[in-house]
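Below: the structure, in structure tokens.
Only a part of the assembly is drawn; its chains keep their places, and the rest are absent.
In this document, chain identifiers A, B and C correspond to the written order of the chains, with residue numbering beginning at 1 in each.
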Amino acid sequence: MADTPLKYDRYDHFLGMEASFREADWCLFGVPMDTTASFQPGSRFGPARIREASWALETYALEADRDLADLKLHDLGDLELPIGNLQESLARIGEAAYHLLELGKRFVAVGGEHLVTLPLVQAVVKRYPDLVVVHWDAHADLREEYLGQALSHATVLRRVCEWIQPGHLYQFGIRSATPDEVRYARRNHHFYPQEVLAPLRTCRAELEGRPIYLTIDVDVIDPAFMPGTGTPEPGGISAREALQALGVLRGLEVVAMDVVETMPAHDTSQRSALLAAKLIRDALAWIAGGTSEEGRER
Amino acid sequence: MADTPLKYDRYDHFLGMEASFREADWCLFGVPMDTTASFQPGSRFGPARIREASWALETYALEADRDLADLKLHDLGDLELPIGNLQESLARIGEAAYHLLELGKRFVAVGGEHLVTLPLVQAVVKRYPDLVVVHWDAHADLREEYLGQALSHATVLRRVCEWIQPGHLYQFGIRSATPDEVRYARRNHHFYPQEVLAPLRTCRAELEGRPIYLTIDVDVIDPAFMPGTGTPEPGGISAREALQALGVLRGLEVVAMDVVETMPAHDTSQRSALLAAKLIRDALAWIAGGTSEEGRER
Amino acid sequence: MADTPLKYDRYDHFLGMEASFREADWCLFGVPMDTTASFQPGSRFGPARIREASWALETYALEADRDLADLKLHDLGDLELPIGNLQESLARIGEAAYHLLELGKRFVAVGGEHLVTLPLVQAVVKRYPDLVVVHWDAHADLREEYLGQALSHATVLRRVCEWIQPGHLYQFGIRSATPDEVRYARRNHHFYPQEVLAPLRTCRAELEGRPIYLTIDVDVIDPAFMPGTGTPEPGGISAREALQALGVLRGLEVVAMDVVETMPAHDTSQRSALLAAKLIRDALAWIAGGTSEEGRER
């Protein structure tokens, strides 16, 4: 910071994340992965727009009855990535996640595209070998390969399955897939198409006490509420349902999470970035800060 | 009007409001309050856009089974305000409301920003000292002050509480607030967060026979349905739910109402102004014209 | 096609419609009717945008558990119409439909404006004199005349009633009408305002075994989900509900259908054309290919 008596802001952190890195329980970091190798600033600054939008919200999450200001949160900024080198980028993303876990911290990663989930889960599963992945998405993302590539946003959960234990994937809200993907999903893990809230309530007991990685592809929400995403699929859940479903996670052991595929650039109403920011705020309000019952009792 | 054999239109009144001022039971007026003191025509013409949009609707409200053409409605146009002089503007808004009530008329005020509700309620409570205020909003608007100002869209309901009797405020649909606001709300009046339709049905019996002021901040509706508003908050109710909730008001003594915070300028689909116009049309169809049971029986 | 060893695409057919005309059970054709006689390419290319959008979907309809690739579907392209000659245009549309029926084929017509439904139904009723018309729309479209014209998008279902047997019209989701239209509807046929899914389930038994023409005006869906339409009416059903309602049609004898009034030009999010394409895909997945129970059993 400059040697001046005045204060300058950079609005460079997510709303209410005022703790220092050292004291933080949870860290947020952006993963502006940019496989399109283009100048277009839109995707590179995706996490930045969500941060910016977060400042139009309150720090207090009314439904969870918890204030971000009472939690120990730190925003690290966006991870620096060697654009154009996919392998090195993925390695660095995984390293960042692992480093945080080693320091005893949990994290929220903000995409960026869905492929970033692969190195993140790889890092988390090293510490939590029995990790459960809870996946909200419009698309199954279970292809063996896509457009000739094994590493793609359309294959990422298939790759994830190669790193976690059999049956440890729970998919919710899927409304687009190939017959092969559906067959694979139904045979190998827990697959709840179309809906999120109801089946999540059904599964909650099974998930209790187990370490959870939550990955939210924002296109699980209908494009009416979330127009700013790369592969909009009509017929999704509402913003209200998504926010309510976060409440089901209260008391579970979510050890890390990501929110991916927000592309706010062309949404003039800014409601896409606002909703992504609110999903992050409410997720932390429900899951960070322990499993005590204090929240509801105020 | 010009001395010519031809007729010129100005589409200067809300759809179906064809009664003269003298014969009207209800009057509509715009309150283009413009605290930003800017040339930008958007906010100054907010009520004008809602009037314009109203002409794309039918005069007949299908769900209420009532036709605006059968009611006695008059549109006064937009109140002339001394922009840049907040105190005088508020005084004049209150005076306009009081004058209408003195003539035995009820009114719909169309904002403009939410602060206009304060002088309107002040006027109505003079004639109806036991006035109940029914408030639909995404935000509690109960701050003691906001950005150093006691008079603000974020404090307006707190100010209203200073003029009505304790406990006479009913808040519905609130999904953004500070802990202080929630505490204040829960201690002092009726506070129903997140939902409108269900709690309104629950409260309906309590409200029967009492004079009601209805204030609708359109951001209570999710920004997917109402992108044209100043402080969009994801996770709101649907347009359908808002329109249904108006039906619960049938038979109640709504003596005045406002619909505020529509900013249609940047919504190319025009659905924001259309929805605001439909809320006004349906509210009048449900609540104007007495409590008889004729409507449903056709 | 050019005499070259390379392959050129035109993306000129709807996703997954790979059968030849001869082998096809169902044919799709666009009806780019353009009564406005204007250069503006938007409406003329409406069906083209829906075709284009279809390629962002999967051929496999997850909820119906059926793959378009397993059906025998052919896309004829857009019918060539003598723009500026309404009578001849309507005649040609009817002729196209009749020709397909004579060859034993069923069809999906893609609008274009709602008036195209009239010649289509006229053609179908010739082969199926006891035809039932199932109509989803925000508007009743039952006026005797509109703006001095007997043939209009606002009169089309009234005209249709003159060709089918009394009581053979089922209307769903209507939320805008005149008192005359409502009276006419309630006296003469089946009229379910506001809702689609629930009343369709109620009626399903009545419809079984009868030849059905399905006409979907996309404005039955709320403008939040379907902003790209000519006469948006707030308060409609969600995209999810519309897609679910298609599932109720499974096992019924739908012999022809249309999807009309999509105007995608000014919807930057492209969700309007995507949703229209998904309605067509899912309708075919549910209704084409017989009444066997194989679908659910995979």
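Methods note: a residue touches a chain if its C-beta (ideal position, glycine included) is under 8 Å from a C-beta of that chain, and two chains touch if they have at least 3 such contacts.
All values derive from a computational prediction rather than experimental measurement.
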Whole-assembly copy number, given 3 chains displayed: 6
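Assume only the chains that are shown with their structure count from here on.
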Where chain B touches two or more other chains at once, by residue number: 222, 224-225, 238
Chain C residues touching chain B - in the complex, by the definition given at the top: 174-179, 182, 193-194, 222-225, 227, 231-238, 266-267
Chain A partner contacts - residues on chain C that touch it in the complex: 56-58, 60, 62-63, 65, 67, 222, 224-225, 238-240, 243, 268-271, 274-275, 278, 298
